[in-house]
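Each chain you see keeps its place in the complex, though not every chain is here.
Going in written order, the chains are labelled A and B, and every chain counts its residues from 1.
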Amino acid sequence: MTVSLMDPTDISKTQDVETTPFPLDRWYVAALGKELTDKPLGRTLLNRAVVMYRTPDGQIHALEDRCCHRDLPLSLGTVEERGVRCGYHGLLFDGSGKCLEVPGQAKVPSKAKVSAYPVREQDSIIWIWMGSDASSEPNCEPPEYKVHSDERYRYDGDVYHYNAPYQLIHDNLLDLSHLGYVHLRTIGGNASIHMNAEMKVESEGDSVRVLRLMPGSTPPPTYTAAYPFKDKVDRWQEIVFHPSHLEIWTGAVDANTESLDDPNRGGFHLRGFHGVTPETDETCFYFWTQASNPVSNPEETMKLVIEQTAMTFDEDKVVIEAQYANMKRFPDKPMIDIHVDVGPNRARRIVDRLRGA
Amino acid sequence: MTVSLMDPTDISKTQDVETTPFPLDRWYVAALGKELTDKPLGRTLLNRAVVMYRTPDGQIHALEDRCCHRDLPLSLGTVEERGVRCGYHGLLFDGSGKCLEVPGQAKVPSKAKVSAYPVREQDSIIWIWMGSDASSEPNCEPPEYKVHSDERYRYDGDVYHYNAPYQLIHDNLLDLSHLGYVHLRTIGGNASIHMNAEMKVESEGDSVRVLRLMPGSTPPPTYTAAYPFKDKVDRWQEIVFHPSHLEIWTGAVDANTESLDDPNRGGFHLRGFHGVTPETDETCFYFWTQASNPVSNPEETMKLVIEQTAMTFDEDKVVIEAQYANMKRFPDKPMIDIHVDVGPNRARRIVDRLRGA
């Protein structure tokens, strides 16, 4: 796979702002598994209002978030063994969207039903199938994410709401050169080293892989706080883009001690899961987890890693939301590409293709 | 009058959201009497910005809420014996909307006037006549509400602003079956008893009367806190709908001790006045008072009754505003009717007829 350092494809602002459709007939992240407890959870995904709930036996279900009687969101209702009960007049719906009971009425009208969405819980992530129409059924299982069950790692995560369309988060994560400008307090480091990192971009099917190596770097604050580095480090950043999520494996070893090609190398590791799911054309959800391999004081170290990761992603949110607001203030101005845009632009072409653009 | 337990009329969502007109040429509640003190009160009613004020002699007046000079709301001005004075350059307007004085100018321009609205204060309620055009004059007096002057009761009330159209409050009040799901903390009780209550629906002219009887009920928290019930109770709910307001008489007697047909029966009584006035097509005001017959510690008991009534109506507001927001998220989905919708649907037909729909 060749690496082209200057990609001629412009980001078309018109597309970002005005195109409605997202890639459909695929799994998207709907929630982190820990979010679904004993209460229903309402969330708009790809412009569809969805209620998710977990019955006492642990099963999860997703329905359209409305009672078919008077439109109260079912997410304001309560969960029972047989399903979710509306909080206004008590209509009970099962996981297929069928109304099982109209309190006080002998017969349940045949029209009393709501739409259901296929959902799966896998690797502590809730995936939802977003079809192009009501008859669309999953033709595959959701993506696996084995890091969450890998004994070498501990992890935690959170859900962020973004006032920006989903592809701006793709751009941000596929181009980690911004670390030296945006994240100096945590995982940044010398801007020049980031901007001049050796970069390799590969595509395969619907995926893009960006590999960046920064030997001889000064470790940034989060790294030194979490790991006993001696001095300079050899850093790596490996970003794998999929249309529904990105996997980012970053870290460092003491400089000149281990090969960055060795999959079992030691040092400090951060393995991020980044689910990016459109809410509307202009907003999205960002589901992230961060795993690491604490070498001592694992609880304290993980607390620090998660706090600093959250701080880092807070910084990204400020930048991306400001960027989008500004894109709307300058709708007709062209953007120019620079060398770090190769990965983001490949991902945009994949998304364009998947949505039939 | 026959009672039909399943009404085939659908609520048309399109009508709710898009229809502009309200029934006109009639009295609406504009304020509770206690709201009008020594300052003008600005409020939009049926899409018209109105300022109300009470002159020192106790008279009330209502004008369009703008100075005809530079459009400052007169509700930011001050009240004098002769009328309301603008807070910008001091133009003075009397209760007919005529400008009496332009400070510093000998002659008042003949065009210097604003519209006036007929208003009445009756039973401690301020009513305003909302005509179909500027020449519309009241052809009747406002509705009476004698409970406010009945010596058997004490009462208090409040004004709520709703981000939902007025008819959703009609629906809510005409269908008290929701008490067992929405108001468990206060006036609820067993959901099954509420949903299966014996119900009688009668219409006459522009009114609908819903009578619901629940013998052998467990008294809900507000009832037991306010009245020394011995054990089970016989509960009643009588709701009378008028296009501008509803009267709701609820309560209970110790089970099997008194006839619910006896208008002078004892027990615990709640008599609610519910003025529902559109603000705009999508918002409204809800003016409520609650009267009760405290048998001991009247001040404390009434304080409790009013607090719990407010808590109850807060719960309704959450439900109704969420319902309306969701109706807008699902504009094309049909709603289905259930058995408790007979009363609400009759009221909707009356409102439709009165607005010429």
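Before moving on, here are some points about what is shown:
The working rule: contacts are C-beta pairs under 8 Å (C-beta built on N, C-alpha and C of every residue); 3 or more make two chains touch, one makes a residue touch a chain.
Fair warning: this is a prediction, and the values are worked out from it, not measured in the lab.
The complex is built from one repeated protein sequence; 2 chains are visible, and the structure file as a whole lists 3 copies.
By our rule, only the chains that are shown with their structure count from here on.
Between chain A and chain B, the superposing rotation on Cα atoms measures out at 120°, rounded to the nearest 5. One inter-chain figure worth recording: chain A and chain B are separated by 47 Å, centre to centre, where each centre is the mean of the chain's CA atoms.
Chain B makes touch with chain A in their complex at residues 11, 13, 171, 175, 177-178, 180-182, 191-192, 194-197, 318-319, 322-323, 326-327, 329-330, 333-340.
Chain contact summary for the complex, chain A toward chain B: residues 44, 49, 64-66, 68-73, 76, 86-91, 102-105, 109, 111-112.
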